[in-house]
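Removed from the display is one protein chain of the complex; every other protein chain stays in position.
Moving on to chain A:
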Amino acid sequence: MMEKVISGNDAVALAVKLSRVKVTGIYPITPQTYIIESLSEMKDRGELETEIIRVESEHSAMAATFGAAAAGVRAYTATASQGLLYMHEMVWWVAGSRIPVVMTVGTRAVGPPWNIWNEHTDFMSERDSGWIMAFASTPQEAMDLSIMAFRITEDERVFLPMMVGMDGFILSHTKTRVYVPSQEEVDSYLPPRRQPYVLDPEDPIAMGNMFSPEDYMKLRESIHRAQIASKEVIVEAGKEYMKRVVPIGSYSTLNESYKLEDADYAVVVMGAWSLDAMQAVDELRKEWLKVGVYRIRFVRPWAEEEVVKALKDKSVLVLDRSVSFGRGGQLYTEVKASLPDADIKGVITGLGGVSIGKNEMKAIIRKFVERPQGIEWFYPKEVGKIELRSPRYIK
């Protein structure tokens, strides 16, 4: 293990290299482009034994990655925003086929209007696809989860693909200290590739064929049960990771609690701004406000038992960096479903790169404590010029 000052994108590229990924289907989209550039440079220098397939779209990137994985090798791709939306069909195809694939999503707003900055709507829009979905809060965690992802997806109890979310620019481009494990450490952690079936001309099988309604439904139930079974696998993989690879993580649970034991108020967050929330909580505690942070690391599988245990008997504020139009924040609805009788409020903010730091977090939490009916949408600044036109009636 060695320390390096690298960005989230660099950290993920190193994780891909250390996991001995054999095929990557690549297509550039901001802000994850640097991952595939970094992988291409590594290959050029002869450090990486990966077949890099350059394709013409994200849909093809996932198709190429899926094909390689079905043929029996570790396969990886990365995307963001419109790219993930363009890939959407193949994302479902991979999960439904039960083939382990790992993907990084450098989260970014979805247009129109065009916006390259961070939010979580693109990532959250794949919530029901069957993928295991983890979200990192630091470049270190992005790397750790990417390595763990191969072990989790290739477990016989799971056999589902996994995506690792990483806040666009905030994590993908910010350089920070990362502990990079050695190749020997990762080799001792990752077992040889396993998957439920493989493309083999000597033993032909039909994939992607039509199933009768009852059989189809049975396969859907199988995905659901594999998601639930993966909770146990994730915890095992996390504990083993801390023992063999990077000892500084905290991966013995799916989600993470911060100063929640004695708290009256809990703030639920996901991603890089969890750290801003933790700093805000530290300062608010000096004002004798008993508040803690609950950080969601896994959206799927949803850690129902952990959420209920951590948040029961508390006033809960869920911060969403994504929105389900006409309904509210996705994390809010998930938390509310776990604790239907609890006092839960939701705030949607930080969309399209709106900057939410420690001070804004403090303002949101203070408002929540003082005026607990909650605020639904929070803007840290005056909203500037947005040109609104009256509707044009067509005669």
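Remarks
Going forward, a residue touches a chain if its C-beta (ideal position, glycine included) is under 8 Å from a C-beta of that chain, and two chains touch if they have at least 3 such contacts; residues count from 1.
Definition applied: contacts and distances are computed from a predicted model.
Look at the chain that isn't drawn here: its UniProt entry, checked against "Carbohydrate ABC transporter permease", "4Fe-4S dicluster domain-containing protein", "Cation:proton antiporter" or "Zn-ribbon domain-containing OB-fold protein", names it "4Fe-4S dicluster domain-containing protein". Of the candidate positions A:T50, A:S97 or A:S315, contact with the unshown chain belongs to A:S97.
Checked against the hidden chain, the listed residues A:G46, A:P204, A:G326 or A:P340 yield one contact partner: A:P204. In the full complex, chain A contacts the hidden chain through residues 96-98, 156-157, 159, 196-197, 204-209, 211, 218-219, 221-222, 225-226, 229, 232.
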